[in-house]
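Scroll down for the structure; my scribbles are underneath it.
With one protein chain withheld, the remaining protein chains of the complex are depicted in position.
Coming up: chain A.
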Amino acid sequence: MAAARRLKRVAASQPGFLTLKPSSEPADLVGSRRKRVNKNKKKNWNKFSDIADVEEFLEDVRHQERTTGGLLSEKSDDTLFFVDLGQSEKPEQKAEEPDEGKKRKGKASRPLRIDLILQHDSHIPPPKDVLAYQQPNAKKLRRIAQKAEQLAARGVVPRRQKRLLNRRPIDRTVNKAVTEANNNPDRGYYNLWGQESKDSADPWYLQQTGKKLVKRPEKLNEKPSVLPAVEVIAPGGSYNPDFFSHQVLLQEAHNVEVKKKKQEDRLEKQLAVNKEDRATEETALREVVEGLIEEEDDEVGAPNSKEDDEAAVAAIAVTEKKTERQRKKEKAEKIKEQQRLSSRRQNAQQQQLFQLRSIKTSIKQQEQKTKKKQVQRKAQQEAQKAQPRRLGKLKFQTPDLDIQLSDELAGSLRQLKPEGSILKDRFKSLQKRNLIEPRERAKFKRRLKLKYVEKRAFKEIT
């Protein structure tokens, strides 16, 4: 408190100091009772020392500076006062009246009041940003630059730069070699089939170290199908086709569709429920009543089956042991039979001598048959070569023929609407030529189940 008072005293004792605001009277301060507080703690100093007068003073100083651009006490008299002559009031008023009309016209040029309010009205200039003009370590940097200049003049390159320079070319080549992707649009090509540079190294060494490529087996260069890469569409597929070739193509497409429909119908027929298997009222009733009405058929049927069983058992039991005589007789009969057969065979062989011609013809016929079959089989194999093979789970599905109906055909090239997708056509062609196996698009499987929760905001509405 004492300090504050001292400050105030100092301010008041300054020569020519004027306060703008009427200050709070010192009598007030004296009048209020002093609080007794311990002064041995800094906290209390801060809390209970009265600095209002000092702040007031400083505020006043700031206020003066802001509004007038300096302390009033330091200003010269002619800036503060003027001589009031009191004469020019009347002409001024007269002049103002026509001015008002002009002002209304020139309203647009006058700044808006809102802008005026927002304008900076303080007389104190904003403080300069010192750092904007200063450079940290300027002296040091200047010295370094000077030294570098001297060295450069002498032609000496600093070590760090030298190292960088040394590294640069190597880095570049390495980077290029690494980053050039296969589909880089500016990639270069060279004569791949030109003269091969003979490897100077030992072929055995190259082979053992895996530096020589393994020779491709000849068989791999055979194509898996004899079909051409690009199958040209039938003449009916022209954008402006000849009438008949167009009809032929349409017929073909129609036949394909008919075949498909037939197959579908057949399947449907097979799957359909037979009319006789359907429940009628009668059968339904019978089913309901079943077991309630006794039938006499069962009683008749049961004894019959019993008798059959007994007969079967008897048949097994009847087989008895043969007597000696019977055995001898059987043996003799057997030998006789064999003799008869052998003599017959001999006879036939003798007879065959006379049948030589017919035998020959039959052999010839057989040979012819086999030859025919061979040719057939070969033709089939040839035909198979053009067919798509079964290479996986799915069979090759021939794509639909691309056609345009007669009313879809465009009159001119400008109005032509292309049919089918070439991408799909190429894909199917690859499949047809056995280059890739037909596949289905993998189904998306969710690993975790989705859980549906109604949001609160949504709940409130409903």
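Some observations on this one:
Here, a residue touches a chain if its C-beta (ideal position, glycine included) is under 8 Å from a C-beta of that chain, and two chains touch if they have at least 3 such contacts; residues count from 1.
The rule is short, and it goes like this: contacts and distances are computed from a predicted model.
The chain absent from the displayed complex carries the UniProt protein name "Pescadillo homolog", chosen from "Septin", "SEH1 like nucleoporin", "Pescadillo homolog" or "Myotubularin-related protein 9". Although one chain is not drawn, the whole complex shows that of A:K43, A:R325 or A:R414 it is A:R414 that touches it. Residue A:L213 is the one among A:A132, A:A153 or A:L213 that touches the chain not shown. The residue touching the chain not shown here, chosen from A:Q119, A:Q134 or A:N191, is A:N191.
Although one chain is not displayed, chain A still touches it through residues 175, 178-185, 187-193, 210, 213-214, 216-217, 220-221, 224, 228-230, 232-235, 237-245, 389-393, 402-404, 411-414, 416, 418-427, 430, 434-437, 439, 441.
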